[in-house]
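A single protein chain has been removed from this complex, and every other one stays in its place.
Up next, subunit A:
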């Protein structure tokens, strides 16, 4: 931190003069350096050249607030606000919400007052800028929330790390004796909460890696599809992560569908279709009436010959009928997402399309040089559909690192957080089955490699880069979605969950550590030509 050379005397700095800024250097040329560094430390991005205008608008807001405080409170409760980090667009959107003055006062062309959404879209290039600037610091992030409540925790963690390190080096005999030690330790301590709870699962996963080898996942089998669905359903009930995913994605989809009479949702993994009843009902209640809703559900072909996709579709159709929403369902059975082609989805050019991916994209991150990258293939066909919105929810974790020890460490802290949060669930068998659901993920992350390892979670910062590079631009999730998510949590009455907003994306976490992140995207009008997404 350069403290002394950036100090400027406080007195005598006149308003509007950018020479009152802290930097004594001449205005830098690159966009990133132009961002005021100290404000970045406070969580805000703004270009130094924008400071005077933003100051002016803050003043205007202040005056407006003073003269009509009632309107201001209205704004607070009714307006949907976006991207508080991007100071310039934030202040502009507040002004546009608040004032009904004609456009001559402002530089940007403002949309009608009640459409804050459009205003946010106009500021897209700035949002991209924020993302690029943050990447460097986020890449080096290692977020650890320790629950080291007892001395035995520390011993256990030490041994787990040492064991993982032995495994990485190929020293399986040392690893095995450490496993024996740890099992002894576990037998003596209270495993109800904290890191001890999850330690058992990690010891188990390490054992599998040692004794069954890294294809161990396939020996174990993935469980039958039926089993997996049961576990998924109980995970859904026991904790708010999947509900958050569905709520937040639905909110964004609902907003994207505003004004459209024909809408089409493509769900890249239908599962039980748990997400869709809420959207159907929300569309039914839409002012102006519901659109025609088509839902295309993609899923694996059922091994037992059941057309489970169609069954779910029928159930959803019954619901839609009961709330007077015109509805059509189509199932697309595909064992691999990269095998799906746009023509299979039968998208109509007049429809507004939403593509929805809840924890599916990470499975495509297998990097086999002999294959066409599955993730690129899928993102390409999604973009070819020209969707109005792509909703993406992913685990907020770095479980796809090349280095086994790094991956192991991340996973240990991530899953101990998640297990900790599960303690708040009092219902059985939901809780027990949810734990098994998570345990399978742990096993996959720790004991599998290659094509067997599908749980290749990557953090939001990486997904942002990937999606930008594939021709998508970020659609910020706003205060409305945030509030819905927050309120959802109060239903769980478990202190400890929190929702956070980060550059237009929302994350849900436990004890301040985000565990799942939701974001929304739109296909860029001319793929690849947007300057701001280049690094």
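Following the convention adopted for this analysis, a residue touches a chain if its C-beta (ideal position, glycine included) is under 8 Å from a C-beta of that chain, and two chains touch if they have at least 3 such contacts; residues count from 1.
Please note the rule applied: contacts and distances are computed from a predicted model.
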item	value
Hidden chain of the complex, named as in its UniProt record, picked from "Cell cycle control protein", "SERTA domain containing 3", "Gibberellin receptor GID1" or "proteasome endopeptidase complex"	"Gibberellin receptor GID1"
Per the touch definition above, residue among A:43, A:429 or A:525 touching the missing chain	A:43
Positions on subunit A where the hidden chain makes contact	1, 3-4, 6-15, 17-18, 20-22, 36, 38-39, 41-44, 46, 48, 51-52, 54-55, 58-59, 61-63, 65-67, 72-73, 75-77, 81, 84-85, 87, 90-91, 94, 137, 140-149, 154, 157-158, 160-161, 193, 409, 413, 479, 482-483, 486-487, 495-496, 498-502, 511-514
